[in-house]
Structures are given as C-alpha cells and as structure tokens.
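First up is the structure itself, then whatever we jot down about it.
Yeah, one chain of the complex is gone here, protein chain that is, but the others are all in their spots.
Going in written order, the chains are labelled A, B and C, and every chain counts its residues from 1.
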Amino acid sequence: MSSLEDLYREVILDHYRSPRNRGELASPPALRVEGFNPLCGDEIVVYLEVRDGVLVDIKLTGHGCSISQSSSSLMSAAVKGKPVSEVRGIIANFKQLMTGVEATLSDEKPAAPVDLRAMGELAALQGVVKFPVRIKCATLAWNTLTQGLDELD
Amino acid sequence: MSSLEDLYREVILDHYRSPRNRGELASPPALRVEGFNPLCGDEIVVYLEVRDGVLVDIKLTGHGCSISQSSSSLMSAAVKGKPVSEVRGIIANFKQLMTGVEATLSDEKPAAPVDLRAMGELAALQGVVKFPVRIKCATLAWNTLTQGLDELD
Amino acid sequence: MASGELVSSFDPRRVRADTPLLRRVINERSITYLDSASSSLPPRAVIEAMGRYYEMRHANVHRGVYQTANEATAVYEGARESVASFINAPGGANEIVFTKNATEAFNLLAKSWGAKNLKAGDVVLVSEMEHHANIVPWFQLRELNGIEVRFIPVNDDYRLDLTNIESLMENVKLVSLTSMSNVLGTINPIKDLAALAHRHGALFAVDAAQSIAHSPTDVTELDVDFFIFSAHKMLGPTGIGVFWTREAILDAMPPFLGGGGMISDVRTSGYTPATGPSKFEAGTPPIGEAAGLGAAVLYLEGLGMTNIVEHERHLTYDALTRLASEFDGRVRVIGPSDTHNRGGVISLDIAGVHPHDVAQVLDQFGVCVRPGHHCAKPLMRRFGLAATARASFGPYSLTRDTDVLIEALHHAVTMFG
Partner (left out) sequence: MASGELVSSFDPRRVRADTPLLRRVINERSITYLDSASSSLPPRAVIEAMGRYYEMRHANVHRGVYQTANEATAVYEGARESVASFINAPGGANEIVFTKNATEAFNLLAKSWGAKNLKAGDVVLVSEMEHHANIVPWFQLRELNGIEVRFIPVNDDYRLDLTNIESLMENVKLVSLTSMSNVLGTINPIKDLAALAHRHGALFAVDAAQSIAHSPTDVTELDVDFFIFSAHKMLGPTGIGVFWTREAILDAMPPFLGGGGMISDVRTSGYTPATGPSKFEAGTPPIGEAAGLGAAVLYLEGLGMTNIVEHERHLTYDALTRLASEFDGRVRVIGPSDTHNRGGVISLDIAGVHPHDVAQVLDQFGVCVRPGHHCAKPLMRRFGLAATARASFGPYSLTRDTDVLIEALHHAVTMFG
C-alpha cells in the first residue's frame, strides 16, 4: 500500500477535510473563473482579487476528489497575498512537478528536478505523479488560476 | 481441378460462347425486364412475349460472367415455347437445384432431390452449387424471368 | 467453437478459468474485476476465434471469389445469423446491421430512421436514466429538424415514474428506453411499455447494451421495433455493435454513412443504395470483430442465459445485503435495494469519499470499479451527484469478488475518516 499512502499523504487528507480559503468573493471586483474536468466531473470556481500586482485574496468553491480539492486548497494557501509574478513562478514550479514526471513516464528525458524544499506543503502532491490519470485532478485548480491571471493581464 | 471442370462444363462454356436467343424484342408488345446483381455487376435484360398463356418468345441481352450468361442462355432454351404454368415449374425445379444444396451447406436438411434427368441441359449448372458465391450468378436470369411473369399475371 | 468446449451446466469457476484476464495480478493481489457494465472480459474462445480468423481466413468480404474471401464472408454472415438467432429476430439475419458500437447504432436510428420519419413537433420519449448514447443523437436530430426530446422522470426509488405516462405520450412517435440502467441496475418493463407505445401509434426502441449479456433476449416476444447493443459488453470484442429492426422498417430507412458496399450503383451523377443490411454497412466491415462476436454468442448460449440471470441475481442479492449492513449507513447504494427487476450493477455513494478516491483505493486491492458519471449525466443531476463508484458483475463473478470489494471499501472508509 506504500504508493497509495504516498498519494494520500496526511497533508492532502487534511486539506481535503478542512479546505482553506473556501468560499466566494463578490465579483466584481473579484474575478470569477470556472474550471471543469469533463473526464471525472470535477468542477472548481476560483475567485481572484488582484490589486497593484498582488493577489490580495483568493477563494474557491466546487467539488471533486480529494486530489483536486486538496490541490486547490494547497494552491490557495501558497499563492494568497503574493505578487502575481511570484504566483506565476509557483504555478510554473508546480506544473513542472507534475509534468516532469509525466515526461519520465513516457520515456522522455526527465525535466530538471524541482526544488521540493522551496515548495513547502505543495510537495505533498508529489505522490500524484505515480498515478498519471490523477494528474489532471491535481492541476485543475492551477490551470483555472492561470486562466484567471491571463484574463487579468 | 475436378470441381472447376464440374463448374465449367462443356455445355456451359458452349452456351457462354454461343448464347441462344440473344437479342431484343419490340416492347410492347413484349415485356422488358431488367435484372442486376450489384455484387458483381452482372446485368441482364429479358424480353418476354406471352400469348394465350404460352411463352411464345424470349430474348436476352446483358453482360456477366460465364455462369450468369450461360444460365440465361440455357434458361431461354428451356422455357421458350412452353406454357407459362410449365415454365413456372421449370423455374421452381431450377431454383431447387440451387437452393437445395445451399441449404445443405448451411447445415440444414437437404431439400428433396431434384429429378436431374427431367432437367436436360440445365443439369449442367449443377456444379455451381459447390461454389456458393456463384449461385447468385446462376439464378439472376431466372429471378428476372420470374419477375416478368409476375408482372404479366 | 467445438461443442466440447461448451459447459453443459453453468459454473462460474469454469467461466473464470476460460477468461485469461482474470489471471492478472494487480498490486500483489488477484484481480477482482467488477466493471463488466463498462466492458466485459472475453473468454479464450472469443480471443482465439479472432486470432484464428486473422491467421487462417482474413480477407475482405463481399465480391471475393477465392477461398479465404468466401470463408471470411461466411464468418461475417455467420455472425449475423448467430446474432439473429440469439435475439430471435423474426426476419432472421436480414434484419441485423453491424455497426461499430451501440452508439453508432443509435446514430443510425436517429439520423436515418429519425431524420426521415420525424418532423418538428414530433416527440422522442426517452428517460432520465438513459445513457448519453440514447440522448445526444436525439439532441443532434433536434438541431436538424426541431423534434422534441422528452424525458420520463425517475422516481426516488430509482425506477421510471410512469404516473403520467399517458400524458407524456402526447405527440410521441418513438419511445427509446434502456432495458437496464447502467448506473442504477434498474430493469425497465420493456414489454409493457412497448405495448403502450404501440397503442399510441409510436414505435419502440430498446437500448439493450446492459441487458444483452445478463438476461435472455427475445425481440419477437418483446414486440419492440429497434434493438441496440455492443459486442464488448457481451464477452465480445470492441469495434462491433448491433442494430436490429424489422425488415420492413429497415428497407424503408434511407442510407446513413456513404461509401463502398452500401451502394448498388454509382455514377458521376449520383448513386443508388444497396438493399438489406448492406445499405447501412459502408466500407470494410468489422470482420475480425464479427468472428469474435459470433464466438461470444455461442459461448453465452453455452452458459445459458437463464443460468447467468440466476447467478448474477444471487451475487447482487448478497452484495446489496452486505453493503447495507456493514457500513453503518456510510455506503449508500444508488439504485433499487432489492433484486426484483434489478441487475448486477451497483452504484455506490460513500459519505465523505469521492468516487475517484474510492476507485483509487480499491485499485490497490486489485479491485476494478468505475468512478464517474457513467455517461448518464442527466441521471446524476437528478440525484444531485457528480459521480458514483460503480461495481458490476459478469458471469465470471463470484461472491469472493464481493468479499474483496467490501474489504477494500472498509479501507477507503477508514482512510478518509
């Protein structure tokens, strides 16, 4: 069962049971972005408030599996209050954590390793990469956030 | 090669090379009926003249393989000048010669055997039954004739 | 298949031994396959029939004169005969059209028969428990010609709500229903509903994808008009489905896909369609697949469909009983709780555990269940669910499978607290 426990680490189960930054923001002024994974029906709504280049607030609603829910909760905690440029960096890092290993699975050269220490709690999602079908669950919130930031640009 | 020679008996090759009753009849008064085998592209046109219940004249045009052509030639020779009721009997006999063995191939009980002596030259087409795909070639003219007789009824 | 390969009295362990995939070991446990509603596992006889076909007889069908072409044609047309007799088609093989799957068959129904016979305002009556295959083609037809697609509601007891069926029948030209829900396991009263449809002058189509391998079929006795299913849910291969209708209806249907094989003539100015099932089988047909389907039909007939019904009813009863008693109400079955008019498809909703996670945990025990909306989103919405985790039985299933399922479910429930 070791890889299962690797997938469902305590941090993940904790964020699943007690999601951070759950709720809505009035929009406007906040931006509301929807994400949807048609394959498994996971839905997410991200509310973003950016002021002076800083992501001052973020809230999330939606439903989905423990991976998509905890990933969105972990994401919100990681990006809230950060400058947008820094948020983009965090997103890029996280996506690489997911894709680097995807690439390894498909026999390509692994991407440069991600600095896991710098990722804090997010690193708990590392176990997902051993379950390629779940990667989409983990990245849903992140893709939705990216879409929101792109819209604000 | 024995079954091949059974298929292409001398009578068949003879009727193929020198088809009987080839040509057209003015229609009206004659009836013109077309037959077509979409599978192999064989085409046949049968001209019928029935007076007082007798098939007084029959002519054929069209093109096709040696089996369809010789079968139509043999048919024309067998039915020409005969009362329609007798023609229907010849058709039934011939169809049974073809279907009886089809049924045997598909594991059903064979139909009652056909009296081959009564069939004269037509019996030469017996070899066709060993080649199920060619049965449609052999019956094309006969089905077309039946259709014509039905129209006249 | 030689008759010696047939089992004379039904024994699921024998079926198990016949099914190579059940030898798989997954995460150090024997596989527990509980996803037959998605796709069934073919027995060796089916796999070998296809292998033999490609090794010995493969050739394109029709118009071939040489021996292997005749043999391939015999395999293909023989499968048509087997299927016709399996469902007791009144007109025999001439009424059987091979498609690529049940979904294509529904598209054929909607876009050939439907496009010709339905006009704006005509109603196609389906139900809230239909698979998307029996919904989306009707929506597509609606875009084309303005028909109405009407839904029979589903009751809280997971059965069709027929209270207002008479008024629902207004302007209905076709009733198209699943014989068994792929989510709920509910078996619908097809024969009665077909009679009702006919009384209202409507035709009746059956989505038999779920029932075909799990109960005896007799379309003549059911007195329905269209009957659709897929080989891969009846121990056969992917890539082939069946569309049945009465010969008279089939003959009057306009062509669907165009190409070789479905024509009787083509000129630069136009074309004339072929007659019979060929008209709807454009291009090189699924010949190897027909070899597999034919073997699957023989195999199922060898098991005996009534034996399969009995066996699966027993498994279902046992599983429903244990699921109801073992989890203190945390595991909810989305479907009828008894085995009356109910098949072996068991959808689960587990408080606090997402179906995706359920399936993931179960996979660690080698248990194969399917999470998701099961291509029945209207039904999911009806019950306020995004997804379920679905376990389903086949003739090779044993109570031992339910044992492992329950063991693994306990683990999932504990894990997510």
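Convention: a contact is a pair of C-beta atoms (placed from the backbone, for glycine too) under 8 Å apart; a residue touches a chain by one contact, two chains touch by 3 or more.
Just so it is clear, the model here is predicted, and its values are computed rather than measured.
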{"item": "Displayed partners of the chain not shown (whole complex)", "value": "A, B, C"}
{"item": "Selected from C:D225, C:E289, C:E312 or C:D401 as touching the chain missing from the view", "value": "C:E289"}
{"item": "Touching residue (missing chain; options C:V15, C:M50, C:I87 or C:M253)", "value": "C:M50"}
{"item": "Absent chain, residues of subunit A that touch it", "value": "36, 38-40, 132-134"}
{"item": "Where the missing chain touches subunit C, by residue", "value": "20-21, 24, 26-27, 31, 35, 38-39, 41-42, 46-47, 50-51, 54-60, 63-69, 100-104, 106-107, 110, 128, 131-133, 135-137, 139-140, 149, 151, 230, 232, 237-241, 255, 257-263, 265-268, 270-271, 282-289, 356, 359-360, 362-363, 366-372, 375, 377-378, 381"}
{"item": "Absent-chain interface as seen on subunit B, which is shown", "value": "1, 3-4, 7-8, 13, 16-17, 39-43, 63-67, 69, 131, 134, 137"}
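Everything below uses one rule, namely that only the chains that are shown with their structure count from here on.
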{"item": "Centre-of-Cα separation between subunit C and subunit B, whole angstrom", "value": "45"}
{"item": "Intercentroid distance (Cα basis), subunit C paired with subunit A, Å", "value": "38"}
{"item": "Rounded Å distance, subunit A centre to subunit B centre (Cα mean)", "value": "77"}
{"item": "Where subunit C touches two or more other chains, by residue", "value": "none"}
